[in-house]
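Here is the structure we will look at.
The complex appears here without one of its protein chains, the remainder shown in place.
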């Protein structure tokens, strides 16, 4: 397929490589041109502007947050004004349900298509085509994009016709991961102060009832106090919890654990951990129990 | 081995069968004698009193809660006054850290041994020798009990010398399970009110990041609104959260998610769910979002 | 003074009357003209447009929320484009700290002055000049407005030079009131379920340690289950808690009680209380304890 891709952070770059490897013709754009050039040897065309990247019939965007996507889409010579009729904008970013609904409405007004397709997985998974993709949007559009999604990873969930439903699923997933972090932080702190070796506890838990990888990987980071370099930075964690709470409030759903997470992330940031991995809340929980924090 | 076993609820009965199958000589006692008699065909001897069950050098107890175990151990002609010197009392129940510490002290005064060995698993797992056992106590005593533990299931964790450390591990495990329940309850409610099919969401989550069985089994109960018969009754769930909070408070550890769980379980009980499975908090979360609850 | 006043809801109308009574020359504007006309007999001039109301050197705005004020100020022929250089826009509304900061910046760019002056008090207090006014902004501007503020009520607090500081104070006040509601809701429910007469308890508390009027007035509403008509509607309560949480998050401050309030208000709304007074959380607390709610 002929595809445009805008936004070459670590995730976007990884996805670009997977798509190129699968034989798609890719035109990429990034504000900092150097990142785009590094993909030339993989076969990517480099666009000189957003508008140029929008000449394909399918354009993917992968940026940091709502503000970045709003600027990219609604700004002058942005995606909305550059995309042709019937072309599809596929948003891969983790954005708010509200923005997803707005994008859906604005693209429809311009006779364009909008598909939300947030992904689960780290940059390494993006590069090795092992992402899980959650897509929602008009079914014909989602159908047209399937070859793309299949090049990004083996797992695809199509949620429904309203794009923002995919964002809801993404937010649910991130909420559950954050809850795993916090529940491990609390229980490992309780164990430490009770004289139980936290590594022993973690090994037991993850080989019996809590075999999911997320317990193992984040549990290790918490036990070892290893929160740098950040695989997923603390401010992004707070952002996602905020998006969950906003969307749940709009839907009329109280989420008390999400409230706890929010307070914890704010405290962690206020204590100077903005460059740390979001698992650093394990350290904050330990400090709240008067423990010298584990530092690696 | 020559073993006494007191307390033949569903868990105790299952464990008795596994021990007999492994060739241990078992003398059982239960307040309601009929339950004991049902084990005769499996080869169990029936004791007419607690004292009689305490003639073995190792005596297991499996009862409902702190109050039951206190009555059994400290009451007239109870375990403490009946057990011989150097004999071992192995408590399998989920009890408080404080009671475990007290049992350890009192048995020591009487020149007896105390081992805490709470287990993870349902009654079916007890009967088919598939429990996970967490043991703590004086190492010589734990060593003597190993053949027993190995007859109960394939997985044994020996935590340390202080018996109550095993109770801490058990409480951590139950806290983490309860957190899974609540986080699923919140996110599935959020999904439902956002128009996302909760079964579809659950299937996606449990085949990608949350592959641990606890997500799958409890997730199904919540999605289907199936909370009867109770695999683990709501009041027991509240009891365990209370034990976690008490022990963590004594250890000087705030556990905000446990506080959320406590409030949720109290609400669920106040709304008349005392006979339901603890997964019924999924229904309560839905009601708090104004949803008609899923009822099976 | 020569004053423009835009927004004639119950609060705005009350303030208009107080200002007229003090001898100020007032030009009023309201989207629905009838409301403006009702003030003619009190001596108000009626403006046919926002622009016309902005000819005075001081223009007050009193609208429902951020969205309404943004539309009013930044919209076509809005306050920003209509106000003369050096004129002062005084915002009386309860708005977000972020919008207050933005207004301050935008008015400064246009060489206009911005003062935030949110008020405490009900519509009756507005009409009888008994409001408490909290003002912040460039000191010369605040000084020029003092005669105005003094006509609105006997109590004036000048917080500082940055207008949004006044909004912070307003949000703190509303947070504290909401906390009083929730703490009364919880304790009166606890009392009722313990057999203690809640009216007796309330009378005791409010004549000993909790003599502040807010305990007495809201306590009565909760004890009597009287939540209609709404003195301050539930959705406004949720809005204010949201503003507190947003501003505190930006300032790096976790506010766990505010998180509790947020979840409670969302639940109250989800249960269909959107037209009730925010004291209806007393009813929700009772329902969460399995009590038939007190209904008046």
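We just call them A, B and C in the order they show up, numbering each chain from 1.
Methods note: a residue touches a chain if its C-beta (ideal position, glycine included) is under 8 Å from a C-beta of that chain, and two chains touch if they have at least 3 such contacts.
From a predicted model like this one, the values you see are computed outputs, not experimental measurements.
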Would you indicate which residue among C:43, C:138, C:231 or C:290 is in contact with the undisplayed chain?
C:290
Option from C:51, C:236 or C:253 whose C-beta touches the chain left out
C:253
On chain C, the omitted chain is touched by residues 97, 120, 132, 134, 155, 157, 159-160, 162, 164-165, 168-169, 171-173, 175-177, 179, 182-184, 186-187, 189-191, 193-197, 200-201, 204-205, 207-215, 244, 247-248, 251-258, 260, 263-264, 288-290
Where chain B meets the left-out chain, the residues are 238, 242, 245, 248-249, 252-256, 259-260, 262-264, 266-267, 269-270
Name every residue on chain A in touch with the hidden partner chain.
256, 267, 270-272, 288-290
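Heads up, the rule we're going with is that only the chains that are shown with their structure count from here on.
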Going by average Cα coordinates, which chain is farthest removed from chain C?
B
Determine whether chain A and chain B, two copies of the same sequence, contact each other through the same residue numbers or different ones, counting it as same when over half of the numbers at the interface appear on both sides.
same
Nearest whole angstrom, what separates the Cα centre of chain A from the Cα centre of chain B?
38
Indicate the residues of chain A shared as contacts by at least two other chains.
248, 252-256, 260, 263-264
